[in-house]
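Here's the structure, in structure tokens; my notes come after.
For this depiction, one protein chain was excluded, whereas all remaining protein chains were kept in their positions.
Moving on, here comes subunit A:
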């Protein structure tokens, strides 16, 4: 057991030595992996920030309710108390048709003359909602339509639905992009390790000749692959943090002119952790398969 551990420590040392032996090459690998990983990560950063921004404008979801022209006052009372009971309704505004008419006339008045003689408007309610959840909103709209005093219900949150579906499309694209770039990474790392294993052909050959198992020979390369993953992840995190820092630095200046917040928030720790784990796993897998290929080649030659 202790020997097994020592064996791993030794393989780790060997991997580190190789990494330092080829400083420039290792650095280039870190950069390639880092930059490649950065692409889906910055897309994710962009998406996450849009998501957060869209959740901040939750009160923008509104429902306009137009009443029939001849309802009874009792019905109005029942309806109003129904609205007050709804947990997702955060604000209720009732507008008499006369008031709405005055407002409208102001808007469409041309040279003091109204184009429309008679008030076409009904009494109406405007509801602000405390949620963006489509199902909850749809359910409320359905319930509203049951009331006899209601002529029509208009949902202003359609754009929210559009945004939501755009966001999930964005997520899909990021996942796709992520998988695509991860396979690119696997190919890059695999190829580099393969070339590296090829340059250590002598050592592999000697080790095999004196009785080393494949697992023993593979081990340092697996660590190299893992180190590539870690190094690349660090570069990726550095680039993203730097990007956020620079953006927010200038955003701070612009905000004072615009008067509202445009700075972006960092990704979650879980995002970063997932990324690190993925690059490590990719590094490990890629070096596993490419070392195997080299091992079988060396075997045929000896």
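Keep this in mind: a contact is a pair of C-beta atoms (placed from the backbone, for glycine too) under 8 Å apart; a residue touches a chain by one contact, two chains touch by 3 or more; residues count from 1.
Basically, contacts and distances are computed from a predicted model.
Taken from the listed names "Dihydroorotate dehydrogenase B (NAD(+)), electron transfer subunit", "Cell division ATP-binding protein FtsE", "Phosphonate transport system permease protein" or "Oxidoreductase", the protein name that UniProt assigns to the chain not shown is "Cell division ATP-binding protein FtsE".
Considering the whole complex, the residue from A:207, A:274 or A:292 that touches the absent chain is A:207.
Residues of subunit A in touch with the missing chain: 3-4, 6-7, 9-10, 21, 202-203, 205-207, 209-213, 216, 302.
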